[in-house]
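A single protein chain has been removed from this complex, and every other one stays in its place.
== chain A ==
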Amino acid sequence: MLLIYCPYCEEERSELEFRHGGDAHIARPTNIADISDAEFEDYFFLRDNPKGLIFERWRHIHGCGRFFNAARDTVSDKFYMSYKAGEPKPYIPGVSPASEKPLSENVGETYEATEGTAK
């Protein structure tokens, strides 16, 4: 059974308690009303689906209920590490990201910025 470290529960728990939440660190453009359809499509729908290291959102839905981020290898399914929502993308020693999409100039509100604490 795959064990995933939850940074809020501070221990490894069974994969059965978790749910995948898509790519992490996707910044919402601040000028969302002004961007073109193509730019919106790129932000909202298009993902890289890389082979290798990926940073993803996960939710400990049957545990503490919290979203957090994890660095995972899409080939081996190995979890390199997980970290709390709101924390910056970590450096994984010896592993380079499979794809690196340049962040937009207009880095606005991200999921991570709003999920850190319940409001």
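Following the convention adopted for this analysis, a residue touches a chain if its C-beta (ideal position, glycine included) is under 8 Å from a C-beta of that chain, and two chains touch if they have at least 3 such contacts; residues count from 1.
Following the convention adopted for this analysis, contacts and distances are computed from a predicted model.
Its UniProt record calls the unshown chain "Sarcosine oxidase subunit gamma", which is the correct pick from "Sarcosine oxidase subunit gamma", "Tripartite tricarboxylate transporter TctA family protein", "Putative hemin transport system permease protein HrtB" or "Spore germination protein". Those residues of chain A that touch the chain absent from the view are 1, 8-11, 13-14, 16-17, 62-66, 117-118.
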